[in-house]
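Every protein chain except one is present and positioned as in the full complex.
Labels for the chains are A, B and C, by order of writing; each one numbers its residues from 1.
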Amino acid sequence: MEASAQIYHNVIMDRFRSPRSAGRPENFDAEAEGNNPMCGDRIHLYFGREGARVSHESEGCAIMIASAELMADAVAGKTPAQIRDLRADFESVVTTGAENPALGDLNALANISEYRSRIRCATLPWATLGLALKEAE
Amino acid sequence: MEASAQIYHNVIMDRFRSPRSAGRPENFDAEAEGNNPMCGDRIHLYFGREGARVSHESEGCAIMIASAELMADAVAGKTPAQIRDLRADFESVVTTGAENPALGDLNALANISEYRSRIRCATLPWATLGLALKEAE
Amino acid sequence: MSASIKLQPFDLAAIRRDFPILESQVHGRRLVFLDSAASAQKPRAVIDAMVFAMEHQYANVHRGLHWMSERTSDAYEAVRDKVAKLLNAASRDEIVFTRNGTESINLVAYTYGRAILQPGDAVVVSEMEHHANLVPWQMLRDAHGVELRIVKITDAGEVDFNSLEEQFADGRVKLLAVTHMSNVLGTYTPVERLAKFAHERGAKILLDGCQAIVHRQVDVQAIDADFYVFSGHKLYGPSGIGILYAKREILESMPPFMGGGDMISSVSYERSTWAKPPHRFEAGTPAILETIGLGAAIDYVEAIGFPAIAAHERELTEHAIAVLSEISGLRILGSAQDRGGVISFTMEGAHAHDIATLLDRQGIAVRAGHHCAEPLMGRLGVTATARASFALYTTIEEIDALAAGLIRVKQVFG
Partner (left out) sequence: MSASIKLQPFDLAAIRRDFPILESQVHGRRLVFLDSAASAQKPRAVIDAMVFAMEHQYANVHRGLHWMSERTSDAYEAVRDKVAKLLNAASRDEIVFTRNGTESINLVAYTYGRAILQPGDAVVVSEMEHHANLVPWQMLRDAHGVELRIVKITDAGEVDFNSLEEQFADGRVKLLAVTHMSNVLGTYTPVERLAKFAHERGAKILLDGCQAIVHRQVDVQAIDADFYVFSGHKLYGPSGIGILYAKREILESMPPFMGGGDMISSVSYERSTWAKPPHRFEAGTPAILETIGLGAAIDYVEAIGFPAIAAHERELTEHAIAVLSEISGLRILGSAQDRGGVISFTMEGAHAHDIATLLDRQGIAVRAGHHCAEPLMGRLGVTATARASFALYTTIEEIDALAAGLIRVKQVFG
């Protein structure tokens, strides 16, 4: 299983098994719903403006849930403009497979680039965050 | 051109060039119209009960016109039942290519069997005669 | 190519050699292809027939008087006879060539649906239909005011005849459109009984045979099917060719679907008249090469024989159910009495997509998702399943490889 380890990286399995940002927070400024009709992945995302706190209620595959988790870590404390840049950088990592040293743990998802149809699993939380950011404006 | 001679037999070219049964007769008992929409072949056929006389006004290819001519010869003096049998025998000659000694000159059209899409040219006059016979009943 | 078909003994090793792609490596492992229900691989005979046409005998059909066109038309039309024989249709004129099973059903919905069915009539489909046998009827409902009703399935995944009685109770049902084999649960439906049921109540029956045709002998006259549809690409033929069978008098009552060359009798600006069936429904240049390829596929399958294919696949299916049932946390969906080699399952803690990706790393191809049957997913209380499906070239070893692969998935997700 060495090959699969490249995709189901420890970081991913760890965050999938023990999510830290899951659940509905008491306070939030915006929320958004995302889903992938092709597979039934579903995420409900909550955004708190102060400190850019993200939490999520997710139902779906390990890639999607881990991606939501890693996203929550990565955007914490960032401005909306920075988050948008991060999203673009992340999407380039998962579509090209080329890691970006500036992205830290998000690079754990780089190898999903081999699976064109799974890239949407990794980007769904980011697309949903995009919606929430618009709502929060 | 030996090969083509098998299809554009002298008998056929002769009857195409100098039709003997063409034109509208003064008296007739039934008439019918046939056409092949795929190529525009068109025949108007007149049938006189007495002596089973057939004449035709035709516009179309050599095969169709020669077939109308040879048919007029072949059915002359026959009963409707005999004509129907003749038609079946003729259709079997032009679809199988096997000559039938009983059919005389009609065998000149046997080689059209090689050209599935031209068989309809040879059988159109016979199908039209079938309509006229029904009308004459 | 071969006029007379000689039955071969079922020699699995030889059969596998007929399919070049089965030699492939994926991620450094021998390919284990368990996704034939989505589309089957192609035997050498199909590839050769298409190559032969392209190299030696090709021109447009029907419209030409020259040798290449006549010979290509012969080869093309010969396949209509083969399909008629495969289905035991009463006449070759009951066979319409389409692109795929989906188009076949849409053709019926657009022509029979709009010209013969009347607003207020009802169409019944089952809870286990592929979208191809649901969405065209929804579109008909929305455009034409025909009611769409859903017959329930039991927890085993079989048609619920009590529910069927209810749906038919008011006498407004004019068409029962139902699958002959579910692409999710593997269920075969009791088609003779369904046809009788529909006919006794004044309704016609359309059978979606996309899955069933691959695995068992189908006799449309014995079933008394009014419509039967399937796709060539699942029957080891090329993509781009599908079949609509319909009884002659029904086809004759139907207006054309698409307009263009070859489907007309004559054309003037004011008015065009239509060719007789089946040509009425075949506008434009057809899928000539694909039809010829389908002919070769039918010859291939018939040479092996459905009894042998069915016996082999039964063995595979029983073995698969046995070994998969031993994996704890794995749940097989559906348990119909009469079922074929399509097995959908879920695994505790692992999403279907993750299962498919982890199996793929081991060279094992399975499908994951809703399998174009979203409403059925809802009925089963899942959002997606993984699905392994078997073909005549599948081996017991491949099923064991699947089981071993799933145990590794459990280790990652355990």
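To be clear about the criterion, a residue touches a chain if its C-beta (ideal position, glycine included) is under 8 Å from a C-beta of that chain, and two chains touch if they have at least 3 such contacts.
Please read all numbers here as calculations on a predicted model, not as lab measurements.
The chain that is not displayed touches the following shown chains in the complete assembly: A, B, C. When the omitted chain is restored, the residue from C:372, C:396 or C:412 that touches it is C:372. When the full complex is taken into account, the listed residue touching the unshown chain is C:289, out of C:15, C:205 or C:289. Across the entire complex, the residue among C:239, C:335 or C:395 in touch with the chain not shown is C:239.
Screening C:83, C:117 or C:134 against the full complex identifies C:134 as the residue touching the chain left out.
If you put the missing chain back, the residues of chain B touching it would be 1, 3-4, 7-8, 13, 37-42, 59-63, 115, 118, 121.
Although one chain is not displayed, chain A still touches it through residues 37, 114-118.
Although one chain is not drawn, its touching partners on chain C can still be listed: residues 20-21, 24, 26-27, 31, 33, 35, 38-39, 41-42, 46-47, 50-51, 54-60, 63-69, 99-103, 105-106, 109-110, 130-132, 134-136, 138-139, 148, 150, 231, 233, 238-241, 256-264, 266-269, 271-272, 283-290, 353, 356-357, 359-360, 364-369, 371-372, 374-375, 378.
To be clear about the criterion, only the chains that are shown with their structure count from here on.
The distance from the centre of chain A to the centre of chain C, with each centre set as the mean of the Cα atoms, comes to 38 Å.
Counting partner chains per residue, chain B shows two or more touched chains at no residue at all.
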